[in-house]
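In this view, the complex is presented without one of its protein chains, the others remaining in place.
Think of it as A, B and C in the order they're written, each chain with its own count starting at 1.
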Amino acid sequence: MSMLKTTLPGLDLKNPIMPASGCFGFGREYAQFYSLDALGAIMIKATTAETRFGNPTPRVAETSAGMLNAIGLQNPGLEKVMNEELVWLQQYDVPIIANVAGASIEEYVHVAKEISTVSNVKALELNISCPNVKEGGIAFGVDPVIAARLTKAVKDVSNVPVYVKLSPNVSNIVDMAMAVEEAGADGLTMINTLLGMRLDLKTAQPVLANGTGGLSGPSIKPVAIRMVYEVSQKVNIPIIGMGGVTTAEDALEFLYAGASAVAVGTANFVDPYVCPTIIDELPRLLTSLGYEHVSECIGRSWKKREATVNHCS
Amino acid sequence: MSMLKTTLPGLDLKNPIMPASGCFGFGREYAQFYSLDALGAIMIKATTAETRFGNPTPRVAETSAGMLNAIGLQNPGLEKVMNEELVWLQQYDVPIIANVAGASIEEYVHVAKEISTVSNVKALELNISCPNVKEGGIAFGVDPVIAARLTKAVKDVSNVPVYVKLSPNVSNIVDMAMAVEEAGADGLTMINTLLGMRLDLKTAQPVLANGTGGLSGPSIKPVAIRMVYEVSQKVNIPIIGMGGVTTAEDALEFLYAGASAVAVGTANFVDPYVCPTIIDELPRLLTSLGYEHVSECIGRSWKKREATVNHCS
Amino acid sequence: MIKHEMMQVVSQRPLTHNVYELTLQGELVRFMNEPGQFVHIRVNNDYLPLLRRPISIAEIDQTHEQFTMIYRAEGAGTSLLAEKQAGQSIDVLGPLGHGFPLDTIEAGQTALLVGGGIGVPPLYELSKRLREKGVQVIHVLGFQSKADVFYEREFLALGETYIATVDGSYGTKGFVTTVIDEQQFSYDVMFSCGPTPMLKALENNYTNKPLYISLEERMGCGIGACFACVCRESEDSTAYKKICSDGPVFQAGEVLL
Partner (left out) sequence: MIKHEMMQVVSQRPLTHNVYELTLQGELVRFMNEPGQFVHIRVNNDYLPLLRRPISIAEIDQTHEQFTMIYRAEGAGTSLLAEKQAGQSIDVLGPLGHGFPLDTIEAGQTALLVGGGIGVPPLYELSKRLREKGVQVIHVLGFQSKADVFYEREFLALGETYIATVDGSYGTKGFVTTVIDEQQFSYDVMFSCGPTPMLKALENNYTNKPLYISLEERMGCGIGACFACVCRESEDSTAYKKICSDGPVFQAGEVLL
């Protein structure tokens, strides 16, 4: 397994594969299928200061090789997440990346400050890009200035490294990435969902009660790969890549593009074992392609072969 | 057939279905399969001032329910398009929408001025959004100010109405749409392709010689529907919608979203008869849903039922 | 215990022009116990369609490790499901959720089972289990028209069965509530599954006896992880239930319809 070992700010990962936020709850459900110890890390569902009910239903719709969701940040709220979910997760030897959300900079700061004190929370993931929250989420995600301000405010209070989750719904993803890097982000996670919509044939109305929703799944992978490729060449902080990953081959494509680790979202709904399956298959895939360590693949699409052979295992 | 009759600035359409630019060449190839008279209109391949070879090959790659292309505006150049392709197209009773491209405002203006004098060219489609042209195309497509300036310059010289083709690779598509509307655009066409990428598993290199390419096909439909829905509520000029249309149901979804007509791109490669098939099936579909005229469907997702019952046939 | 298994198709047959009965075999059946639970089915190995489809368990046969589903082939997923043939295998996740509580009623008492359209199937296993327990069952089943009626004979074999059709082409013209109002059944517990407007009508009109209802919602994970399928507990609180894991069966009033 040591060929998969990966080190990122705040995170000592057995392997670079983890479930993406919002697609794995707080782990309880998937623990019915396999031990969560197998995972590199777990990105838990977005947490806000108070309990949130989120959007009306229907909240999901299917598209060609993808799905739309408009959950609307439903979560049990900071207190319950800290006192129940994170405590329950302590039984596993797996670092937690806490996805932090809010409707104001103050809310983000409050949640970040508190949740980053929990011992198994090894990093924060700033969810500045959720397209389903209307009270301001959108503005954070598409404006480099606000994103940087938010990043800085959270960095100031966080006990653990801060990863900023980028929205793909922007003209220039590199600008966003560089702005949050400069503001002190320790890493990036990307991409969140693309804003999309589906209309019902009979009623002509949106299938989602919320109207629009976030597009995820295999259909968005080419956009995600392009963005990781662009951003990884311009920033010096690591990237956790995601968007449509379903197989070990998909995960490898993200590493090639420049991600240091890979998250799996929608695919968990299709196959509850998808994360451990990818973790199992990755070493074989790497070996078959002549790699000795996963780190050799990172950014290989744009780095010279020579430049990547010194791996850290 | 009169239930499909559609009138747009410069365009008297037998039906609202037309092949999208770049996916139909100049019509010659598809004329081997059916008479081009069947089509509502034809959007011809982007035309530039001089012959362009475009990008190196491979120029296409497959993705989940989609494809990437990086053709790079290859075309025979203005003179040949005017003297050969458009002359050949005269034999058909079908309005031509000429897709105009260039590397500078001057080139756009020159091409627009000349090509808009050809008698079967009933409208121009300003291709400000081609993600594959590096010399400046991108800037036009993501900056409202430049897009407006270009639109105005072309409007000043064009003999026919000007439709501006919007890029989806922007933070705010409504801003772009409103900017070009204010600059005098007679209509909008949307969306062009999403910028994407695919890496080869063995070499770790991009599959496309150009690196990135434009994503099209069913996978992008939810993004296109969302954008047409947003823009159609904010502008007073008509929209020709596109992005992943494969069936009559898909076309109807675009009408519901707010498009007045619909273009079909990638699907032509899969099924050369796709346009006439959609045109055949549309009346039956409309009737089965209780519509008497295609115009009743336009913007139905956001308009009140009452507001749309006065149709124009 | 939730299992994931490639189950074998034992048989598939049409019950009406668009409703099919599909029987699957596999070890997963051993874990099925409550009537009203469902399975989450992946109809295709690739991404078209991407998501699983939730379908109720209509009958459980532990002896042969088989269970039966009854579903309407309508959209992309169920249409593909209808093409499956004996000998093929299907990717099943289940059993999921909590079913109808059998312990709310005792031998000798009477249960009123009210089903609407494609909500009828889970009532079949429920009815069998209630009968096994010595409970009397009355079935009131609503359909659009005569052509949509299925399993009348099967329900009749278990107890009194009334059919309502919206267009009156069979049984009583009207809704299940038309039958219930006409017949003035005396019963102890009502169990129901069907479209939300029907469940609402039952919840509003028949308040003097316990009522259990099974809900439907579009799902992502089907196991409680994604928050796609929630419903509120009441209008003025953020408290919620997940239909996939807390339900799909709830007591009337437990959640907001």
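Assume a contact is a pair of C-beta atoms (placed from the backbone, for glycine too) under 8 Å apart; a residue touches a chain by one contact, two chains touch by 3 or more.
None of these values were measured; they are calculated from a predicted model.
Among the displayed chains, contact with the absent chain in the complete complex occurs for A, B, C.
Contact with the undisplayed chain is limited, among B:T7, B:Q74, B:N159 or B:Q233, to B:Q74.
Note on the undisplayed chain: of the listed residues B:R59, B:K122 or B:K165, the one touching it is B:R59.
Here one chain is not drawn; of B:G40, B:P144 or B:P218, the residue touching it is B:P218. Contact between subunit A and the unshown chain involves residues 64-65.
Considering the complete assembly, subunit B touches the hidden chain via residues 22-25, 28-30, 32-33, 45, 50-54, 57-67, 69, 71, 74-75, 217-219, 246, 266, 268-273. Interface with the hidden chain, as seen from subunit C, comprises residues 46-48.
We take it that only the chains that are shown with their structure count from here on.
Shown here, the protein chains touch in all possible pairs. Taking the mean of all protein Cα atoms as the centre, the chain whose own Cα mean lies nearest is A.
Two chain pairs, B-C and A-C, are compared here, and A-C has more C-beta pairs in contact (counted per touch definition above).
In this assembly, the C-alpha centroid of subunit A lies 36 Å from the C-alpha centroid of subunit C.
If you average the CA atoms of subunit B and of subunit C, the two centres end up 46 Å from each other. With touch defined as above, residues shared between interfaces to two or more other chains in subunit A number as follows: 63-66, 218-219.
With touch defined as above, residues shared between interfaces to two or more other chains in subunit C number as follows: 47-48.
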